[in-house]
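One protein chain omitted, others in place.
Order as written gives the chain letters A, B and C; numbering starts at 1 within each chain.
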Amino acid sequence: MRFLPHTDTDRSAMLEAMGASSIRDLFADIPAEFQLERGSLGLEPALSEAAIVRKFTRASEKNRNATNSRYFLGGGTYHHFVPAVVDYVISRGEFLTAYTPYQPEISQGTLQALFEFQTMIARLTGMDVSNASMYEAATATAEAALMARRVTRKSRVVMAGSVNPRYRSVTANYLSRLEGEYTEVDMGGFGTDLSKVIAAIDETTACVIVQYPDFYGSVYDLAPLRAACDAAKCLMVVAFSDISAFALIESPGAMGADIAVGSGQALGIPMGFGGPHLGLFACKQKHLRQMPGRVCGLTTDVNGKRGFVLTLSTREQHIRREKATSNICSNQGLMCTAAATYMTLMGEAGLEKVARHSAAALQMLVTKLPAHVTAPLDARYNETVLSFSDQAARDRFLATARSEDIFAGIPLEQIEPGAGANHLLVATTEMVEESDIADFIAALEVAK
Amino acid sequence: MRFLPHTDTDRSAMLEAMGASSIRDLFADIPAEFQLERGSLGLEPALSEAAIVRKFTRASEKNRNATNSRYFLGGGTYHHFVPAVVDYVISRGEFLTAYTPYQPEISQGTLQALFEFQTMIARLTGMDVSNASMYEAATATAEAALMARRVTRKSRVVMAGSVNPRYRSVTANYLSRLEGEYTEVDMGGFGTDLSKVIAAIDETTACVIVQYPDFYGSVYDLAPLRAACDAAKCLMVVAFSDISAFALIESPGAMGADIAVGSGQALGIPMGFGGPHLGLFACKQKHLRQMPGRVCGLTTDVNGKRGFVLTLSTREQHIRREKATSNICSNQGLMCTAAATYMTLMGEAGLEKVARHSAAALQMLVTKLPAHVTAPLDARYNETVLSFSDQAARDRFLATARSEDIFAGIPLEQIEPGAGANHLLVATTEMVEESDIADFIAALEVAK
Amino acid sequence: HEEPLLFEHAHDAPEALNMPGVDGDISPELAAFARKRPTNIPGLSEPETVRHFVRLSQWNHGIETGFYPLGSCTMKYNPRVNEQVVRLPGLAHIHPDQPEESVQGALELLYELQQWLGEISGLPHVTLQPAAGAHGELVGLMMIRACLDARGESNRRKVLVPDSAHGTNPASAALCGMQTVELKSGADGRIDLDELKAHLDGDTAALMMTNPNTAGAFESDIREICQLVHDAGGLVYGDGANLNALVGVARPGDMGIDCLHINVHKTFSTPHGGGGPGGGPVVVNETLAPYLPVPRIEKQGSQYKLIHHDQQSIGPVLGSAGQIGVMLRANAYISAFGREHLHKIAEDAVLNANYVLHRLKERYHVPFEGLCKHECLLTDEYQNSHGVKTLDIAKRLIDLGFHPMTVYFPLIVHGAMLIEPTETESRETLDAFCDAMLEIADQCEAGETEMLHDAPVKPFRRRLDETQAARKPVLVWQE
Partner (left out) sequence: HEEPLLFEHAHDAPEALNMPGVDGDISPELAAFARKRPTNIPGLSEPETVRHFVRLSQWNHGIETGFYPLGSCTMKYNPRVNEQVVRLPGLAHIHPDQPEESVQGALELLYELQQWLGEISGLPHVTLQPAAGAHGELVGLMMIRACLDARGESNRRKVLVPDSAHGTNPASAALCGMQTVELKSGADGRIDLDELKAHLDGDTAALMMTNPNTAGAFESDIREICQLVHDAGGLVYGDGANLNALVGVARPGDMGIDCLHINVHKTFSTPHGGGGPGGGPVVVNETLAPYLPVPRIEKQGSQYKLIHHDQQSIGPVLGSAGQIGVMLRANAYISAFGREHLHKIAEDAVLNANYVLHRLKERYHVPFEGLCKHECLLTDEYQNSHGVKTLDIAKRLIDLGFHPMTVYFPLIVHGAMLIEPTETESRETLDAFCDAMLEIADQCEAGETEMLHDAPVKPFRRRLDETQAARKPVLVWQE
């Protein structure tokens, strides 16, 4: 077996050194009734490496993918370009096969990359500090609610209905096992009505969670909410699903967020059928010690040289156990390195171009829509909702588009079960070409 | 431009430091008549990285390839399996982006890998020493002829007609510009008749070049030739096209070769439409100083620690200029690292398994051939010639096979222009499955 | 050589990259929200970016560069072919909301993994959704809680956790709204049956246990333990962090465990990546099966389906069906071993740990006698008298070319050193490591205390001031 270095000679010699006669002697502490006969599990026969490649290649070819299709799917996961450099960096064994950097002397590579990642995430989101990742956006949103409770020592969580339904349901699920009230504010349309959210705030409120741009791609001014949160002494939590937006539009921090959480998948991480992605968590400096997850901090070594360590670990489960700020341990470390590499390669100007092209593609698409399809006309970043006369009209279009290898959008009710079945959530990135939009529009005309 | 670090600010500052006002000032020594206007070349517009990926992906998808076809092509290039580890190792920038290891202190990685490569090639071919690669097998064969002339101070080169026609024509081409006779010995059938080769030897002969296994896959005893060469005091040069053979059958060295040359493409290097492959060159210790190409040797550093250097450079062009043993400079360094990694991963037992499966597949195929197709019945490694009644019958089969995504073989006349058009050169490797052979045979029946 | 922070590189960012897509206008409505302050993300050219991160990588120790004997972390070789196959375009570039018929290949591989994990653990109902081990713990406890609630026993909120447990256990219980009660370990480091009995009552929801435990010892009373908990009306949660000791040799489900998470980044060799991503599938028996989270992957006829809604389910615990890329690697790992070889994982892992224990037990204090499983526990008791602590031994190992073992865990012994060699290390490497450990013991006895306190001296940085880092945290770069 190619991953096992021992020959039978090795095994015998080692056993002999120990005075054991067979490997199963070493399992004498496991009651015999529980010991399996070798090879008795109901698994497939072992595959050679070539056979594994063949098996996965065949499976891969059963799927249609974004490299051989026109792509308009979003809803929290986006087909942005992944530069080859990013994949190369995270494929290097020194990053890929390292453990959590608890031994900083021989982990400065991971640690410096984390420090750079935290800095860039803080700058892009406009926040003071960032942690070293959460799993993904939905659980990060739940953790933000929990953190707000710790910070404010209040318990009510108000959630705008225009937050991604998956972030909402995971947050609701997390909170439902704990003390304290959780309220969702129904929005009515495909955007965010802050007055409804503000009306839901009371003095027991720990935080208000909104998404910006919201689940429907809408961009709006958070100033009224900031004022309302100040008045009620609660935290304003801003979730986001495509961080690329903040190279173009005002950041959550500039809008006054106390905590910003969301997905960093746009930063050089492939869609991968839903993961591994990258959960981001950033907050104001003053709330730092209530933040969940690992953080990397600057320090010096005994020679006075600058170095980095994981720090503030007294917040964490391996020290604080049941009193920890979270139970999170393994996070998305490698994706932080990917995102740091991506942002370094892009720089401010490149990030802005990605965002501009993503938004320009949506604008071009919306402008060209035929009359039988409607879309909101207010500020949207790279995502919006197209509405058809009825489900049949929409599904006719989807079928036409699929026959042209266009993934034209996500039926809204697939993510938001309560939605009518005549809507389509449509997203664009810099990977959408003008000709793709023309084909999209042509399919709309054909399926009219 | 993403590969250029300078901003215009950098450029201006550097020019200012030099007292120049524009970059074109630095080109003042190039007559103005030769200077092009910027952007005036007839090239395509610059592509983004995403566009390059798209362009190459589209081109790649226009080709049918061995990962989505059944594959029986050989003739010097073989579809053996390439383990992921091999590609990973040679993709690491420390190997990939290094120069020739002329500064040994900071090139010990490349050098030790070369030393290991040389050792394993010597062992596999049964020769005393190996160099650090030639371009590929055809030019290596030509270089062997030249070396034999230097060693023997005689000039006539005798080439068996059963050597790969491409090795023969490149060798003939090289030799035709130089003094000395070159003779090809026509073989008649699809194998090697040593008596004809031996009959062509005379006392002016510097060397005899045979291929083993020969171009038609035939395996035969070289002892009579060895005796004849001894008698005539000429060198026996043995070429080969799939080194994997020698894990299973007697090596060129064991058969008495003075020089062994051939292709190492089987050792973890993809077919790549013909290159880069790996030319191998091995010889007896006593002829070492007439060997062409770079070699890596063992030595010690000033602390007495073992280390490696490129050595015997007084044979080479950068020292000896027109008196060098060859003009070769850039060789196939990275492919040596690939082959070293491959052989390490395989080990003796793995290499033998590759060879055994390659040969067993051919045997299975030949055994199942229907009556209307004939093949030689003597010893063949992993390649043979199938003969049809006429060209129409063969081409009917090829067309049927192609329609089933089977690359069934190479029309012999495509490589050997003199051959009749009713033959097919067919090769097998460990990548051929029993079901592939069944499909091959079924296509034969269909096209009967 | 030093490598500055990317913010310190001495030049402005080069011009923006060429970008595909629509180079057109954005809507005036969106333009009204234009960012006012620059992001101040410096940006380097591609050559500089690559060199920056390649250089950083050189300061790291990884499994590919050397031995990594971290107890309870299972740092084994990560196959390169797995990295290759998960990057196939039909697996890497698909969206979680593509129509099911366009992703059947991916679903097939995931479904197969579910079946295999069920078979290997003896707990046939599986969710691949949890993103990591701790997440799996939370999900498992949510299911246990849902099951108890369905039984009308909403009073059961007490979770018994041995004092040797991973810190995530109590933290996960807290996050699930449950109360942890710590069980004191017996003199042999194992669960003390009397201690267990004393805490089992009508409020007990579950026992969370790790088997083999974090001292590397198998809980041989496992059948009785499970029976006691079940008799008291509770359920048994298994922390699968140490599954590498059992895979192919024995199944937690057969022993009475009701629910187990599996760290695929340990047992099934998905790379740790400097901290993640991991994967924490949860496997359960019939009792808990109705409560598995959604979405679930099911096979209906020849079609694979994602089930998004189910009445009894605890609901979604992640925004997607899981860390899919990590799961695909686990499938590839199990594929390579197959039925014939899978047990060799545990066998060689246990062989290696016992061999290390055997070679070191005369010179390092062994707190609990007997066989170990996939990891062995030592302490610094013999070295303490020379003024040398576990931390010094760990740091000295760095100078000798090894990553340190896990230190100061488990908490039930003083100065713990927990060594896990895994099945992918050779005897040659184990011997070299043991030789290094014995050399340190020699140096300690020879009074080379100062040298040991000064270690490490070889790596890029020496001992770092963690107190300074925590007291005045600097988490982002300020120009």
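Points to keep in mind about this one:
We take it that a residue touches a chain if its C-beta (ideal position, glycine included) is under 8 Å from a C-beta of that chain, and two chains touch if they have at least 3 such contacts.
These figures come from a predicted structure and were not determined experimentally.
Taking the complete complex into account, the chain left out of view touches A, B, C. Per the touch definition above, the residue from A:85, A:127, A:338 or A:431 contacting the chain not shown is A:85.
Across B:178, B:199 or B:392, the residue that sits in touch with the chain not pictured is B:178. The chain not shown here is touched by just one of C:19, C:50 or C:283, and that residue is C:50. Although one chain is not shown, part of subunit C still touches it, namely residues 1, 9-11, 18, 45-48, 50-51, 54-55, 58, 63-66, 76-77, 79-80, 336, 401, 424-428, 431. Although one chain is not drawn, its touching partners on subunit A can still be listed: residues 1-7, 9-10, 46-51, 54, 83-85, 87-88, 93.
Basically, only the chains that are shown with their structure count from here on.
Measuring from the averaged C-alpha position of subunit B to that of subunit C gives a distance of 46 Å. Centre to centre, using the average C-alpha position, subunit A and subunit B are separated by 47 Å.
If you average the CA atoms of subunit A and of subunit C, the two centres end up 20 Å from each other. Counting partner chains per residue, subunit B shows two or more touched chains at residues 2, 49-50, 83-84, 88. Those residues of subunit C in touch with two or more other chains are numbered 13-15, 17, 19-20, 44, 46, 50, 54, 79, 81, 83-84.
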